[in-house]
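Below is a slice of the complex: some chains, not all, each in place.
Think of it as A and B in the order they're written, each chain with its own count starting at 1.
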Amino acid sequence: MSDTARLDALEALEAIRRCKAGYFRCIDTKDWAGLDVVLHEDIHLVVPEAGADLRGRARVVRTLAAVLDGVVTVHHGHLPELTLLDEQTATGIWAMDDELWFPDGSAQRGRGHYHETYRRTADGWRIAALRLERLRLERRAAPTAPWVVV
Amino acid sequence: MSDTARLDALEALEAIRRCKAGYFRCIDTKDWAGLDVVLHEDIHLVVPEAGADLRGRARVVRTLAAVLDGVVTVHHGHLPELTLLDEQTATGIWAMDDELWFPDGSAQRGRGHYHETYRRTADGWRIAALRLERLRLERRAAPTAPWVVV
């Protein structure tokens, strides 16, 4: 492979990581316009635990904005395994954990892996498919004393 | 952009990530001499929740060493969005979580984002500005049974 082709590959990995970083930040800061930017218009999002199997960027963003309204969320992604299939397509597996605090005082925390596909568009790499597989998912009905939000 | 300039950029991203990794490790292992190395001498550190607005490396290191004396801390940074503004300056946003256990048995845990600026010096990239914005911050007065430190 030429030096230039190797650089292309390394830059693609950086761009995909940054795309996913934006995904997490935009969800947790409720930046729905920003989330729109990192998703492919044909995205297919599957979250089995939530019964979610959604197609299309507008529907995904609209659904997340509705479901997470008033919910404090923290999503963290860790140490991906990214594979460039060709110049326009890549796959990735990310370790993850998330925490959700609902307005009624209940909460959820989970760990697992995202299995994803990325597509390169004229505007850069975008998340084209996302499926969340869980290692562990826990819920609680009431706040966990003695922890107090400050 | 030339291949060499593209390599310069990729290596700068690596160097900044490593600089931030040293920041976390040195704080959590109380390696104050090591922390000195990753901070710019003109660093501006802002942690609103703690009322901290500190300027200058010596003052920042001295303050952290005093405030964290006897405190067990764990800080983790996740998946940055780094932007090289020019050859000497970069910005970054990091997802983060931290946990602090105080000598009196109280504790704190938080999640949020670091918004940072980096400057390249003759000795490498250094953190020049850091502002911590929280998504969630919790405190408790007493240890959380049934968890026991081993």
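The rule is short, and it goes like this: contacts are C-beta pairs under 8 Å (C-beta built on N, C-alpha and C of every residue); 3 or more make two chains touch, one makes a residue touch a chain.
No experiment lies behind these values; they were computed from the predicted model shown.
Wait, 2 copies are placed, so what's the full copy count for the complex?
This complex, considered in full, is made up of 3 identical copies.
Throughout what follows, only the chains that are shown with their structure count from here on.
Taking the mean of the C-alpha atoms as each chain's centre, how many Å separate subunit A from subunit B?
24
What residues on subunit A touch subunit B, complex-wise?
Residues 3-4, 7, 10-11, 14, 17-18, 20-22, 24-25, 28-29, 72-74, 76-78, 99, 101, 146-150.
Okay, in this complex, where on subunit B does subunit A touch?
Within the complex, subunit B contacts subunit A at residues 3, 6-7, 10, 13, 49, 78-82, 93, 95, 97, 109, 111, 113, 135-142, 144.
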